[in-house]
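Report on one structure; see the data block that follows.
The complex appears here minus one protein chain, its other protein chains still in place.
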Amino acid sequence: MRGVISAIAPAVIIEDATHDIAPGDVAAAAWVVSRYWDLYPAGTIHVAVVDPGVGTARRALAVVADGRLLLAPDNGLLTRVLSSAHEVRIHEISAERYLRQPRSATFHGRDVFAPAAAHLAGGVTIQQLGAEVPDPVLLQSADPERVGGGVRGSVVHIDRFGNLITNIPGSWIQPGARFQVGDHHGIRFVESYGFAAASELCVVIGSAGTAEISVRDGSAALHTGAQRGAVVMLRQGVT
Amino acid sequence: MRGVISAIAPAVIIEDATHDIAPGDVAAAAWVVSRYWDLYPAGTIHVAVVDPGVGTARRALAVVADGRLLLAPDNGLLTRVLSSAHEVRIHEISAERYLRQPRSATFHGRDVFAPAAAHLAGGVTIQQLGAEVPDPVLLQSADPERVGGGVRGSVVHIDRFGNLITNIPGSWIQPGARFQVGDHHGIRFVESYGFAAASELCVVIGSAGTAEISVRDGSAALHTGAQRGAVVMLRQGVT
Partner (left out) sequence: MRGVISAIAPAVIIEDATHDIAPGDVAAAAWVVSRYWDLYPAGTIHVAVVDPGVGTARRALAVVADGRLLLAPDNGLLTRVLSSAHEVRIHEISAERYLRQPRSATFHGRDVFAPAAAHLAGGVTIQQLGAEVPDPVLLQSADPERVGGGVRGSVVHIDRFGNLITNIPGSWIQPGARFQVGDHHGIRFVESYGFAAASELCVVIGSAGTAEISVRDGSAALHTGAQRGAVVMLRQGVT
């Protein structure tokens, strides 16, 4: 992909955001992209290819969202970007003149997304790449809900440290709150890892602004066995 | 290596192609380099150091191939580049003035290849680096052969998804063809992963243009236990 981009747009600076997404894990990619895409300045072109449907009729998308460009398969990878951006336009990548010929059935990163991104860097617009897409594929997700005196949320992502990142907003957590995931009850909320005991399962407000179940100097994923989608209960403390 | 290059040639842009080659796996490096070296524009300098013989008398090579420069140990790493390029010149990297002093016995990436690459970026020619090399080390490999009504090939590389990449050209595959690797018979050829059943072992034409044994949403390497070098049989179907 770097070679193809460099050959079309030699002056472009190419950076790697991550190579740590497990093969085919579109939901993880959707989370990770959502954490950084709008930290980059307007004009940045993001290419994200986690693409189990490569070679089928699934569309390839080029998106303008709040001034950044994003290219990805139409498989839900951009769900979180599309839901959080203020202004969005979505087009299909289909104009043959901006794609690599011939096109393989297995590596559209090289044959579709890289050349399209390089042409966008050179001034081509997403309108020139193909028709507008009114109905992009979106991943379904449950929002956290208030139940009784607490909150029912879920694990939306597990990061490389083994932290269980939830969808429970940090602003919903009151002093003395306790959390539960699986068989693990009474998990304390602390201000940061350093305030937990060694190897204690605890909850902090993570860098996404939501409750994050962690083990100080360890992996909450290994400690609890919880997987993405696991239910997380928050019980507010008596204050 | 980046530091050494930056100190000699501060304006050079340095990119990582991959860090996923297993320690000492020269054959894997040879495959991976062959997949991208000529996608980059002419003038690109590729440095590839998988170097179990570091510190012995093995030579260090600087190659010009179809307008790209490539630096690597003389251990076969460039075999596929040398066999596919139209124009090749090969020189040894030995001129002390372009190397780091003193030179370690274990890290020629830092002490030999990085400084030589930086000097090439600054205008030095491969002729200035050392004498011409008429006899580079080449890895041996068997070509696929037509046998009876089919083809006998082999696995030449296993990628990070666990796909078994073979040396059987996609153009040799007829409709209805079936493949065999190890105890796994009757493997279907499909246009792309999306046309296989869930967890089905199948064959697609991969991004190198050859037959690739895959498992949809899984790893064919784990599924079959096959390793690099494994025999792959293709039986053409009755059409």
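Should a chain be cited, it is by its letter among A and B, assigned in written order, with residues numbered from 1 in that chain.
As a convention for this text, contacts are C-beta pairs under 8 Å (C-beta built on N, C-alpha and C of every residue); 3 or more make two chains touch, one makes a residue touch a chain.
None of these values were measured; they are calculated from a predicted model.
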- prompt: Hey, which of A:125, A:207 or A:227 is the one touching the hidden chain?
  reply: A:207
- prompt: Which listed residue (B:58, B:89, B:152 or B:188) would be found touching the missing chain in the intact complex?
  reply: B:58
Field: Hidden partner chain, touching residue among A:102, A:123, A:148 or A:194
entry: A:194
Field: Residues in subunit B touching the chain absent from view
entry: 2-4, 6-7, 10, 13-14, 16, 23-24, 52-56, 58, 104-107, 110-111
Message: List every residue of subunit A that touches the chain not included in the displayed model.
response: 13, 15-17, 36-41, 44, 160-161, 191-195, 204-207, 209, 212, 216-217
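As a convention for this text, only the chains that are shown with their structure count from here on.
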Query: subunit A to subunit B: how many Å between their CA centres?
result: 32
